[in-house]
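Heads up, one of the protein chains got dropped from this complex, but the rest are sitting where they should.
Lettered A, B and C in written order, each chain numbered from 1.
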Amino acid sequence: MKKLTFGMVGGGQGAFIGEIHRRGVLLNDLAEMKAGCFSRSYDKSLKTAEAWSIAPERVYRTYQEMAEAEAGREDGIDFVIIVTPNVSHYEIAKCFMEHDIHVMCDKPLAMTTEQAEELQTIAKEREIQFGMTYTYTGYPIIRQAREMIRNGAIGDIVHVRVQHPEDWVIESVSPEQEKDAKLPWRFDPACVGSALCTGDLATHAEQMLVQFTGLHVKRVLAMFDTYPKYLSLETNTTVLLDLGDGIQGELWASQIAIGKPCAAGIYVIGTEGALEWNHETPSILRYTKRNGTTQLLEAGREYIYQESSRLCYASVGHHDGFNEAFGTIYRSYCEVLLAKKENREPENYTFPTIDDGVDGMRFVEACVESHKKGNVWVDVRK
Amino acid sequence: MKKLTFGMVGGGQGAFIGEIHRRGVLLNDLAEMKAGCFSRSYDKSLKTAEAWSIAPERVYRTYQEMAEAEAGREDGIDFVIIVTPNVSHYEIAKCFMEHDIHVMCDKPLAMTTEQAEELQTIAKEREIQFGMTYTYTGYPIIRQAREMIRNGAIGDIVHVRVQHPEDWVIESVSPEQEKDAKLPWRFDPACVGSALCTGDLATHAEQMLVQFTGLHVKRVLAMFDTYPKYLSLETNTTVLLDLGDGIQGELWASQIAIGKPCAAGIYVIGTEGALEWNHETPSILRYTKRNGTTQLLEAGREYIYQESSRLCYASVGHHDGFNEAFGTIYRSYCEVLLAKKENREPENYTFPTIDDGVDGMRFVEACVESHKKGNVWVDVRK
Amino acid sequence: MKKLTFGMVGGGQGAFIGEIHRRGVLLNDLAEMKAGCFSRSYDKSLKTAEAWSIAPERVYRTYQEMAEAEAGREDGIDFVIIVTPNVSHYEIAKCFMEHDIHVMCDKPLAMTTEQAEELQTIAKEREIQFGMTYTYTGYPIIRQAREMIRNGAIGDIVHVRVQHPEDWVIESVSPEQEKDAKLPWRFDPACVGSALCTGDLATHAEQMLVQFTGLHVKRVLAMFDTYPKYLSLETNTTVLLDLGDGIQGELWASQIAIGKPCAAGIYVIGTEGALEWNHETPSILRYTKRNGTTQLLEAGREYIYQESSRLCYASVGHHDGFNEAFGTIYRSYCEVLLAKKENREPENYTFPTIDDGVDGMRFVEACVESHKKGNVWVDVRK
Partner (left out) sequence: MKKLTFGMVGGGQGAFIGEIHRRGVLLNDLAEMKAGCFSRSYDKSLKTAEAWSIAPERVYRTYQEMAEAEAGREDGIDFVIIVTPNVSHYEIAKCFMEHDIHVMCDKPLAMTTEQAEELQTIAKEREIQFGMTYTYTGYPIIRQAREMIRNGAIGDIVHVRVQHPEDWVIESVSPEQEKDAKLPWRFDPACVGSALCTGDLATHAEQMLVQFTGLHVKRVLAMFDTYPKYLSLETNTTVLLDLGDGIQGELWASQIAIGKPCAAGIYVIGTEGALEWNHETPSILRYTKRNGTTQLLEAGREYIYQESSRLCYASVGHHDGFNEAFGTIYRSYCEVLLAKKENREPENYTFPTIDDGVDGMRFVEACVESHKKGNVWVDVRK
């Protein structure tokens, strides 16, 4: 099968988010990474390329060089993934679009609305397919909700409540920093723009609302809290929402919600029912018909729309985290095997071994024997 | 960095499980697939190889040929993954070990204990690193439990309860089949061995017990149920457990647990506390000290042991399913882009676009303005 | 032991709420019902009296007659419970206070803030012990939260979120009524006052905030929704809260929250931790120390403060229900009144008082004004 090819700007070694994006593509076998400018340091870029099996001739010193070169190749990349700090999204996206290369950009799109709208205009004119990685909307059951709402499962929407509380700021800013007033760059308006929690997390909630309900925000009335107090930008955002046609709602996002590392959620009331989703059980959709019972819809089940169920990577009942459960077993296995090959002492990784496999067989046979003999004790042979 | 290389036997196109294993390896960037015998049909094998970018010269007609050829190459594979039906695990694993190739084998290890023990002997003699993919033990927080128990967090273990209920058999065997007594091969003793639910699911529970507690099953007393009644093997298994040193426990596995697609779980009582884990919230460990509060320990948090937290693919609060949430966005994006390139009408995939990105910027700016003006309504510019 | 005696106005047969209040008292054996004017129908009153074993000579035709007669008896009632429709609370409470009889009044206190404040003045002047049955604050674990916050368990409060969604209006108003525009009296402004959901349910949330945190609402910014649309008053209320000293919060109450029959809850973020309670598991308090695990505190356990655990009617692990929530309010009220009568210093029991009732009226009025003025900040009058 013909696959797409893509490149990446940013996301080099040590940048957690580059790896996440790459895995996101790899899961599908629809596209291969062929080029990159992973870091401002060319050396670092080359090392990343080696780790990811990218040919050195398609590793570039600047994104401009990359856009030009790839646009000129017969086999140039189909799309580029932009995972640099927010401040450079605008210029990089613009450059690749001007070379007619499609774009997937990490959120937020830019630093200002003006920049964003300019990019939008270019994308329209040049017919660029421009995607944004608002991650939480990617859970398959979100698509189920969207289709249900379109098909009238809850009647007309009456009220919407959406939230995205996390606690990473309050958990990571120590009292010592408070004293010194020394702060990581990611709290600096020059780097993150005019808003902190609102840009970081409220946008996730806003986009969840859009994907889930199909509605858009027309007007806002926002209230910010700033804690720790020495920060210059807000860390907790409450917004009243006008969603048009008399529909109102509320949005809450937080970076200081102690005890809620990522309690994203949405609750939609309609004239004939309600739908609710929470990130804490991301494969479950709660559906209550007016005057009916609350039903738990599970991703991948027979009764789920095909638009949703085809997105599941694991079978029903298995969270999409199932792949990673496999992953940790393979990681542990490989780390130990690598150490062995390199005559190193392996770190303390564990995984099920052949001894566990043998015990499993003995266990099954003993169970069968116990049952056949009328439920008596049987030794698991050793 | 030097990577390992591996091959696969079985798992060709259409075989769900091959893809899951491959993804499990890919998540880590520690090993590359270089060879395979993915199907009895060579054609099908070649197609799978193409999809996975395996060189045609390392696609083999038989696993014997593969073992021999790879053992003879300078750059031969370091390990093989066996994902064929249960009945052939034994012969394939034996063959690769005899060529000194390391093995990762899907569970169960073999069809009989005798076969399993023979494989164990070979593995020991030849110093083969032989892993088994008991998947559920791969969740990072399971490793946390193991370390806590070793470090005395619950004192001495008193009693253990472990379960692995699913509902796939009762949900997939229709009344029509009941009438015709026509059954899929996977219910046939000739294919699956002497036990159905016990081999399929009770072994997962047994292995969870081993990895979580460090204990092993010494004696069993088992009770089987068979429903639908026309099946010849059990679909529900209850086992009393003697775990040695006076410790007892209970194990339940089911393929007919309606409403419980995969409610795996374990609960361990010790003299000084208890630990509990459930697959439904796989990143949470419940820990209660004797006379204390119940604490919810979350994967990846600061207070988690490094042996566990290094296994997380996502940041704290993000289920390991986070990667797949990215994945579905990339899948939708790529499916649409591929259709465009091939001048096909794309299927109904959706993903956040630049319009959503622009809306997000407008939303943030409007919120900032609303807050600054003293919490008044502000239009989200359009 | 000497018991208190009490009477009741309203709550006759068929009035669900009278029975609930009576049971709330009966649970404690601190007071006996001895008099009543249970209905405007004397016959109905007599029947209720018979069912509850009240002597016929202490069943009255009017509340005025009852207040006068009981005030004149040597063994007259110590306090009266008022459970009539909202519109008559004011006049009845006033009448009994003027006869120096203590009062427990169902919420809301009156129809207007002016009435409420007048009652407050009388109560102060005549040293009336005036309680209010804001039921949800009666769950024993709420008292635990209050003490923990006072003792610094979460540091200084940063942000508060409180909610009281129910679904009784949308579940009980049928499409037929919608067509006929015929509505039960309880949706009529003449009977319920200037607000529907805000007076009915937002006041419960507001009082929960007060009892849980010790904070009071200084300013509100309210947004109302009205569904079904033919109603003249709001059925869904969202309020931004100014709690003084830079502390902000949010309150949501609803009568149309399909799937949430009574999902009352509160979440409080402090500088050193967070506390959360939900009515769905009313014996559990979630407590997370900054950088710590989330702990589940259970009512009645050894580690619970005595102020809270003495309020439990059942042993640990055994739920107290709605009747018991009433019961703890009556217990606290009676314990304090008994101590007063016996010239003892009362133990540290707390219950909602007339001051809370007055605050509730002010809160509702401020919300209505804020909504009418287009969602602006309005002071809660003091």
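Here is the rule we use: contacts are C-beta pairs under 8 Å (C-beta built on N, C-alpha and C of every residue); 3 or more make two chains touch, one makes a residue touch a chain.
Every value quoted in this text rests on a predicted model; they were computed, and no experiment measured them.
A.B. asks: Which residue from B:159, B:218 or B:340 sits in contact with the chain not drawn here?
C.D. replies: Spelled out, the listed residue whose C-beta touches the missing chain is B:159.
A.B. asks: Using the document's definition of touch, tell me which of B:257, B:297, B:311 or B:338 contacts the absent chain.
C.D. replies: Selected residue, touching the omitted chain: B:257.
A.B. asks: Taking the full complex into account, find the residue in B:50, B:91, B:276 or B:355 that is in contact with the omitted chain.
C.D. replies: B:276
A.B. asks: Out of A:174, A:295 or A:348, which residue would touch the omitted chain in the full complex?
C.D. replies: Of the listed residues, the one touching the omitted chain is A:295.
A.B. asks: Would you write out the residues of subunit C that touch the absent chain, in ascending order?
C.D. replies: Output for subunit C: 1, 16, 20, 23, 26-27, 29, 32, 50-53, 166-168, 171, 260-263, 279-282, 298, 301-302, 313-324.
A.B. asks: Name every residue on subunit B in touch with the hidden partner chain.
C.D. replies: Where subunit B meets the chain not shown: residues 158-159, 161, 170-171, 221, 223, 225, 227, 236, 238, 240, 248, 250, 252, 254, 256-260, 267, 269-271, 273-274, 276, 286, 288-291, 294.
A.B. asks: So that we can see where the missing chain sits, which residues of subunit A does it touch?
C.D. replies: 287, 291-298, 301-303, 374-377
FYI, only the chains that are shown with their structure count from here on.
A.B. asks: Which whole number of Å gives the spacing of the CA centres of subunit B and subunit C?
C.D. replies: 51
A.B. asks: Please tell me the distance, in whole Å, between the geometric centres of subunit A and subunit C computed from their C-alpha atoms.
C.D. replies: 44
A.B. asks: Find the geometric centre of each of subunit A and subunit B from their Cα atoms only, then give the gap between the two centres in Å, rounded to an integer.
C.D. replies: The separation of the two C-alpha centroids amounts to 21 Å.
A.B. asks: Among the residues of subunit B, which ones contact at least 2 other chains?
C.D. replies: Correct list: 298, 301-302, 375-377.
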